[in-house]
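Shown here: the complex without one of its protein chains, the others still in place.
Coming up: subunit A.
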Amino acid sequence: MGVTCVCQVPVAEGKSVQQTVDLLHKKLEQLGAVKQGSFCVDCETYHATGNVSGQPSKLLYVMHNSETPLSCLALFEGGPCLVADANFDVLMVKLKSHFQNAKGHKVECRGSRYRYCDFLIKVGTVTMSSSARGISVEVEYCPCVVPGDCWNLMKEFMQSFLGTSVPELPSVFVAKPEGLFAPADCVDTVTQYLELFNKLRKLQIPGSNVR
């Protein structure tokens, strides 16, 4: 796993989510990227039952990334994170009287996976309760694990197909002291997806379902 950046791409003016995604695919193919399968990142939300009254219930997020299909990531926003194997989902079922699954809050991001030289690009549609809420783009620069060393290169690459929607250095990397390696267990990637999902959850989409 190399340094990975996840960002949101706004829907193009006058176009639907699907049309914007198709535009991005076309731009990537023009660059010379090759499609290599699909990907899926999903997030389930659990909240603790039986909390002290007055205190907001802690939210536990359990996420899966198709890039690491046998793993499961459990995290508290701003809190500790646990990397576990797929049986963690079975354990959460056993814990259902203590942690309730907020089924309506399940978020999924699905799309195509492109390979361009040393870059891996994933363009996904973020859906919540079957309605498309936004577009995510994940760019991974595989050979490098130090964010400070390759951020400028990644930004330049992203500009070639995202134009003006290029993001700033993700906050997960800003918090790390200079020269620290991005861990290989995709915690940083998944944390960025969680931030994106929470941001999209708070957005009010005018009108009915956009597909």
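Simple rule for what comes next: contacts are C-beta pairs under 8 Å (C-beta built on N, C-alpha and C of every residue); 3 or more make two chains touch, one makes a residue touch a chain; residues count from 1.
Here is the rule we use: contacts and distances are computed from a predicted model.
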Just go with whichever of "HORMA domain-containing protein", "Mediator of RNA polymerase II transcription subunit 18", "Autophagy-related protein 101" or "Trafficking protein particle complex subunit 13" UniProt uses as the name of the absent chain.
"Mediator of RNA polymerase II transcription subunit 18"
Have a look at A:S66, A:Q100 or A:S165 and name the one touching the chain we're not showing.
A:S66
Among A:A12, A:L31 or A:V83, which one is in touch with the chain left out?
A:V83
Provide the residue numbers of subunit A that touch the chain removed from this figure.
36-40, 48-50, 58, 60, 64, 66-69, 72, 74, 76, 79-95, 97-99, 110, 113, 115, 120, 142, 185
